[in-house]
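Here the complex is missing a single protein chain, while all its other protein chains stay put.
On to chain A.
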Amino acid sequence: MNEDEIQLVAAVRPDAPPYDPEAKAAARRGLAAAAASRAPARPFWRGPRMTLLAGALAVAAAATGVVLVTGTGPERGPVEEVVVALPEIAPVSAREVLGRAANAATRTGTDLEPRDDQFIKVESETMYAAYSHMDADPAADATGETRHLYRTRRTIWQSADGSREGALRVEHLEPKAYPGWPIPEEAYEAVGRVGMDRLPVCEPVPDFLRTDHAALKRLPTDAEGMRAHLYEGDRGGNSRDEAAWTRVGDLLRENYLPAAQRAALFKAAATIPGVNAVEDAEDAAGRKGIGVGRVNLGGVREDLVFDPETYELLGERGVVVDEKLAKSPEGSLVASTAQLSVTVTDEAPAVEGDDRSGCG
């Protein structure tokens, strides 16, 4: 027996499965919550994901009209949707809107075709909810929670096949109030700041979680296959339908999904229980469109907003439909984004810094 026993043991070292990005993100949030020295009031990662509009806009929205939308049948029975819609326009079904979107996707013939070594550059404007726990803040509620809507202007460069380092530029804009909540002092601290982050090359995640363009190109081009993809894997949470809808947004947001896959995605999205359409939605840039979405477990309706003519994706929005769950008046706009441009570039800006974070 000449082999060193340590070498032998090293040689039978088992392979390690990848660290599931969701599990990793949850662990980091748990740590952040411990650092904030109090347990989160609810699971952070399952709260309302999107939040946005200003109080004034929310009031306008509520005043415009309440339309009962019938779609493919929400999980919890019919839901009264507050929409910024022209009341005389009859609601269309999600299947119809997404069907038209699918046709538009295959019709345009202007598909972007980035090479693997290129980057997809996306410019957007976003408004999302920020929740924090600042017991001492005068804006905090009885549990020490504060909320506001933070706004940014973002430019992201992502490697088409995930093999090159990308970059993210974020400019912080003026915050807005989360309807029903005073704006905490902290919300203003970042305003005006512009930051550049590296997007490092990450260890491979399971195929079904990849969103780089090279992986997107290989996704199914039929509705059935795409639907299976949306439901693949246990992503945690309490609703597989909600997870599937979240997945739809993840494939479209700050990315470029090829036309064939995009058409399949729209058809598949129409089959997710609870998904329905509203006629008059608006993105963060003020562009009017058709909203297709569903109500999440946090009482917020999450819509994708489509151009009413080309069915191009304009942005996303979140509107409160359950005052109690969302702790904000019904009709409040609590998330709003606008995807302003999607282009292909040869290079991403180089960003200094040597940390390896940003994966998962």
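Here is the rule we use: contacts are C-beta pairs under 8 Å (C-beta built on N, C-alpha and C of every residue); 3 or more make two chains touch, one makes a residue touch a chain; residues count from 1.
FYI, contacts and distances are computed from a predicted model.
Chain not shown in the complex: UniProt lists it as "RNA polymerase sigma-70 factor (ECF subfamily)", one of "RNA polymerase sigma-70 factor (ECF subfamily)", "Lipid-transfer protein", "Multiple sugar transport system permease protein" or "Regulator of Ras-like GTPase activity (Roadblock/LC7/MglB family)". The hidden chain makes contact, of the residues A:Leu112, A:Val170 or A:Val342, with A:Val170. Listed by residue number, the positions of chain A touching the unshown chain are 1, 3-17, 19-32, 34-37, 44-45, 47, 49-51, 126, 128-132, 134, 150, 152, 154, 156, 158, 168-170, 172, 186, 189-190, 193-197, 199, 203, 209, 211, 246, 250-251, 253-255, 335, 353, 355-360.
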